[in-house]
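Taking it in order: structure first as structure tokens, then the write-up.
With one protein chain removed, the remaining protein chains of the complex are shown where they sit.
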């Protein structure tokens, strides 16, 4: 380490907090994961009236501890990155702030305490922490299969929406107010409940004509569930075939499939650097290695 | 433009309204899309009692503006096409008329105003407007996968219907009137609700035998959902494979896959003309280019 | 026709009733199809109290006409076949009898009239009539895909059943009688309602532990729906691939795929004879041609 005297404590901190290649970085991620899960459980327990009545003090103190830990983490993240504004305005930066601020606000304004529940959004960070897990490959495959069929899925969702609006309007005209179809937005809501085969039953058609149209909607919904499934299946099958052929040498391996590591640029927070990369491919800033 | 003096203002209008190759044509489509969406939102808001009570005048005036705009569009469409009867009696022609007429009727007959909601059907025109979007390919693939498996899907739907009628009749005999299975059509409706796994719960079997038969229906429904999914999946996988092989030169590309444009014959409203086509392949009428 | 003097009127009748190669045979099938659909509609309308009250006489007379027509058809079927016992004891023979007898019984015993609804089972004959339709290929493919994955589907259904019994028993122990889980069979019924994602909501867990277990059941059900779908998809994809390769000459066409016709042996009612077959491949009895 002595030969690399340029590595400041900020860089060290950055490596621990943002990356997962060093033991300290991995440990940080695991501790963070546990803290996030604990904070979620706390918020859940607090929302249950009977438990909150019994253990109010314990829950309150634990929550303050978690809030302060999260605040320290937030400050460290700002300090260790070279362009703090970029982090603060990023998606995860906003969530990190939202998960601490309601608790402080509850000291000033009554009633804002419920917003602590927004902390649940921090669960999304788990996807980022996952990068150290062996599930990276699987989640990448999932993501790329969904990405590849994005246009098809958009058209599909679009068609579902149009069907819901049209059938919802028709059901509103047919059923009328007595059956619970009190206005078109509610009727469209019911239509999506039915098309997706969820079927709560809080609203249900009562006239024979309404039930007949409902039948058409249900069979339509039952049929169109085949479409996204077919899309994703085909995408997966194709990918599996390609992998297969690559292994047999029929087609060359996809050039994109190189080894990525968990390096994260200290300047622009860019990720997905190739193993052995020396500079960030986005901002040209030097990456640090051990 | 001076070298093509034969191009009348009607042809110009036709190109703007029916096609999407010129900037004016694209602009028209975008404006129309916004107007349709706005009209749907208006109809929805008006159906909500509390909103209508507050903003009745604003909603009413906005609706008149939309109605008059749609009427003008309808008249322009009739003028600019060479065979107006063909447009008026076409699917979209009828919908365009239905989306303006209820508002005028509401001046004469009270109560016809609710039919304004039929305007939701104009949403279908979005599929036509979509032709300018990059989603054309995806929606074409969707459509062709569904088309290719049409016969299989018919047999499947047919089997579902027969199962619904037979099981519906049996449930009517088994459950009787107390459980809500008051007549066979209602019982068949319940059966489709169950087969499609929607399950509203407005009607549910109460006798042990009825619940046992319901179990069979549910497992059947759970199983047969695999059929349309399997059909569409296989169709997609096949298509993906074919595309793959075309790219590798194993099989020649499908001869149908040529570039289509958004040209629309001014005489017979026929679409899907090949790039560079001079005459409509259906009526032989000359197409116009810039 | 004069050169084939051996063809008796019984054979002619058999050809009309059981086969679909001659115009008369096709006409008979179409008329029968319409009569079956009409009889179903009649039974449905009669079960609706308000309609029955208004048009009782019309419905009753129509039903007698249909019943007598079906009786005549039943007798003709017995006469025209060489081994009547075989037809009478066959699946379709029993259904044909069941669809006429309740009406006659209703003259003697009151209350047996509701059994007329059993006539809905005649809808199954549509699958037999379908043999003349162009959907034969599609339904054969469906049937063979399901047949090929029979063993897998059995294992799957078996696993679903075991899961339902085990989770049903656990829910009975956890939830107790207050929540509607009054006994184990009912609890197992609820479990299947949940596993298949139907979810009526007539019974729903209320204790936190019960809701937690319900969560597991639901996610399990959501996951295992992938299994039959995957099975059928793979089966279809394989079939599509095989067809593809046959066409390209990579693998020879399946030797079973010869042209079948609608011939039906007058002696043993066996079907699926190869085009040009002279004798029934099951009983050796001569088939008749024109």
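Letters are used for the chains, namely A, B and C, taken in the order the chains are written, and counting of residues starts over at 1 for each.
Following the convention adopted for this analysis, contacts are C-beta pairs under 8 Å (C-beta built on N, C-alpha and C of every residue); 3 or more make two chains touch, one makes a residue touch a chain.
Only a predicted model underlies this, so the values are computations on that prediction, with no experimental measurement involved.
Contacts of the undisplayed chain with the visible chains, over the whole complex, involve A, B, C. From the options A:155, A:232 or A:266, the residue with contact to the unseen chain in the full assembly is A:232. Residues of subunit A that touch the chain left out of view are 40, 43-44, 47-49, 114-115, 117-118, 120-121, 123-124, 126-127, 134-135, 137-139, 141-142, 145-146, 153, 157, 160, 185-186, 189, 192-193, 195-202, 225, 228-229, 231-233, 235-237, 239-241, 244, 248. Interface with the hidden chain, as seen from subunit C, comprises residues 151-152, 154-156, 158, 162, 165-166, 168-170, 172-173, 182-185, 188, 194, 197-201, 204, 208, 211-212, 214-215, 218-219, 221-223, 225-227, 229-231, 233-235, 237-238, 241, 251. Contacts to the hidden chain, counted on subunit B, fall at residues 197-201, 229, 233, 237.
Here, only the chains that are shown with their structure count from here on.
Remark: rotation between subunit B and subunit C after Cα superposition is 90° (nearest 5). Centres computed as Cα averages put subunit B at a distance of 33 Å from subunit C. In this assembly, the C-alpha centroid of subunit A lies 46 Å from the C-alpha centroid of subunit C. Annotation for subunit C: residues 197-201, 229, 233, 237 touch two or more other chains.
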